[in-house]
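Here the complex is missing one protein chain, while the rest keep their positions.
Each chain gets a letter, A and B, in the order it is written, and its residues are counted from 1.
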Amino acid sequence: MKRGLGFYAAGVYGFLHLPLAILVAFSFNTSRFTVWEGLSLRWYQAVFTDPEMMEAAWNSVVIAVVATVISTAAGTLAAYGLWKRGSRWISGSLYLSLVTPEIVTGISLLAFFQWAFRWLNWQLGLHTVILAHVSFSMAYVAIVVSARLRTLDPALEEAAMDLGATEWRAFRRVTLPALMPGIVAAALLALTISFDDYVITSLVAGVDSQTLPMVIYAMARRGANPSINAISAIIVVVFGALIIVSQRMRDA
Amino acid sequence: MRRRTFLFGALAGSTGCRYDRRPRLNVFNWSAYVAPSTIPNFEREFGVRVRYATYESNEEMLAKVITGNSGWDIVFPTHNRVPPMAAMGLLSPLDHRRLTNLGNLEPAFRAPAWDPELRWGVPYMWYGTGIAFNRSVMPAPRAWADLWSGRLAGRLTMLDDPEDVLGACLKKLGLPFESTDAGELGRARREAIEQKRLVRAYLNAEVRDQLVAGDVLVAQMWSTTAAQAIYDAPSLDFVFPAEGFPLYADNAVILRESRRQELAHEFVNYLLRPRVSADIVMATRTATANAAGKALLPEAIRTNPALYPPEELMRRGEWPGTLPAAAQRLRDRIWTEIKAA
Partner (left out) sequence: MRGWFLLPARLWLWLLFLAPLAIVGGYSLLTRGTYGGVELPWTFENYQRTLDPLYGAILLRSVVIAAIATALCLVLAFPLALFIARANERKNLYLNLVILPFWTSFLVRTYAWLFLLRDTGLVNTVLLRLGITSAPLPLLYNDGAVVLGLVYGFLPFMVLPLYATIERMDPALLEAAADLGARPWRTFFRVVVPLARPGIWAGVVLVFIPCLGAYLTPDLLGGGKSVMIGNLVQNQFTTARDWPFGAAISLGLMLIATGALGIVYWRGPKEIL
């Protein structure tokens, strides 16, 4: 049975990875059609010389980083607060946020922003996208950090407080360091989700805030284009490297 | 920990930073509607920076613009969207004193039915809806009715536009394009739903590449998109159906929310220059409303039947007007039903 399971696993891994491998392979194809004609870097060149794509990539990075910082901080505090005190409302809402379909989150945030803009004289832009990303990342961060929290012993903090530390000090000096791996994992998750998001971002983006997924989507709708293969390959490699590095750091 | 915070803070700060101090203009246009040199030349001549983005449908544009703080300065609605946009207070009246090149327009467009005084928009490009097809694989369709043939199953696309799809169905039934009668629209709806099993997808100009690549054999298409596709793939051809077809004109309008009204007028005036207009047509194969620009075009393009159909053919076309609100809502509801069927 173990042998059979091994073969099966290989099959599923193949299913998961083969399409991506093919995608990357064809990004090096000279021809724009699916007949292999030769090795070429022209599509990568096209990607790097496309100002729209480069700007969108920059926007994506900025949004992802800022949103990750905010949601990791807020989510960690939330998870900690729930661990110590618990709040049915908050944990229930976080759950709900997790399973709400993206399109619903997106239009609700769009409706909220448009309604708020009557008073605020703002427009849709990077800031609205960042807020939206924080909104849906919170739950993911909270879950990952909570999972880590449950492996901790509350007695440690209590001991610190018995020895005279304030609550905040106990948190900072005792719990937080132990929590670090979980926080890093959560931050990485938030970063990926934010960078990757299309549905919600496309709804709340403004004039200046085109992101990479939006550009890719627009190109994909017009038909297959090897430039998409190229940018996809870059994304796969970058994020793949990110995980490997983070795993190494965690094991170290 | 501190270094990290600083770094993130700096990154966050840079989002608000504008190292580029030139004035900005935000232009939202249909895809493939300007030449590669159009925007850079304008930027250079006026010392400004233009943010230029594209859309594929009026609805996509309207959805952004309707809230009144979208951030765009100039958009290009189709002619029958202009009166409602004006009625909703979205548009800024044009200052003709700044539009010195207005005289370059074709006589037909100087006082069009939808805006006789050219108060709200300047006609930009015009086109009709017809049928694009792959000549090497099938005989030329003649009428809308040919798009209901079973042979086309899975290789046919229709426009993702309620007006065009319902219009085609109405014309097929011999009914007026702008019908507001519930009974007639109901019949058109039945036709559309019947056709749906043959339709591969509802796509606008984005189907161009698929036509060229051969994924799609027949498409309900706007004439300019068809001309562009034919330029890339000579085995394609285009025909205006026998039962009748709609004609549209896209207009350059300035949004009331724009804080750069002067610069916006400059841009619209710039688009009206003959050389600029001709360059755009050469690059994009569109039909311009600019007579002076058209005069600069080579013979082959000026007489292209897809772009500039001959007079008798033009007579079978009609310019759809703005429908009353109730009829519009009925059509929108029917469109949802067709899409959901």
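Please note the rule applied: a contact is a pair of C-beta atoms (placed from the backbone, for glycine too) under 8 Å apart; a residue touches a chain by one contact, two chains touch by 3 or more.
Predicted, not measured: the structure shown is a model, and the values here were computed from it.
The chain that is not drawn here is touched, among residues B:154, B:186, B:298 or B:321, by B:154.
Contact with the chain that does not appear here is found for just one residue of A:53, A:66, A:142 or A:160, A:142. Between the chain not shown and the residues A:41, A:96, A:180 or A:249, the one that touches is A:96.
Only one of A:109, A:160, A:174 or A:190 touches the chain withheld from this view, namely A:109.
Against the chain not shown here, chain B presents residues 57, 59-60, 62-63, 66-67, 84-85, 88, 154, 160, 162, 196, 199-203, 213-215, 325, 328-329, 332-333, 335-337, 339-341. Annotation for chain A: contacts to the undisplayed chain at residues 1-2, 5-6, 8-9, 12-13, 15-17, 19-20, 22-23, 26, 33-35, 73-75, 77-82, 84-85, 87, 89-91, 93-97, 99-105, 107-112, 115, 131-132, 134-135, 138, 142-143, 146-147, 150, 166-168, 171, 192, 195-196, 198-199, 203, 213, 216-217, 220-221, 224, 228-229, 232, 235-236, 239-240, 242-244, 247.
As a working rule, only the chains that are shown with their structure count from here on.
For this pair, chain A with chain B, the centres built from the Cα atoms lie 36 Å apart.
Residue ranges of chain B in contact with chain A, taken from their complex: 8, 11-12, 14-15, 26, 51, 53, 56, 67, 69-72, 206, 208-210, 213, 215.
Of all the residues in chain A, the ones that touch chain B in their complex are 33, 62, 65-66, 69, 114, 117, 121-126, 206-208, 210, 221-223, 225.
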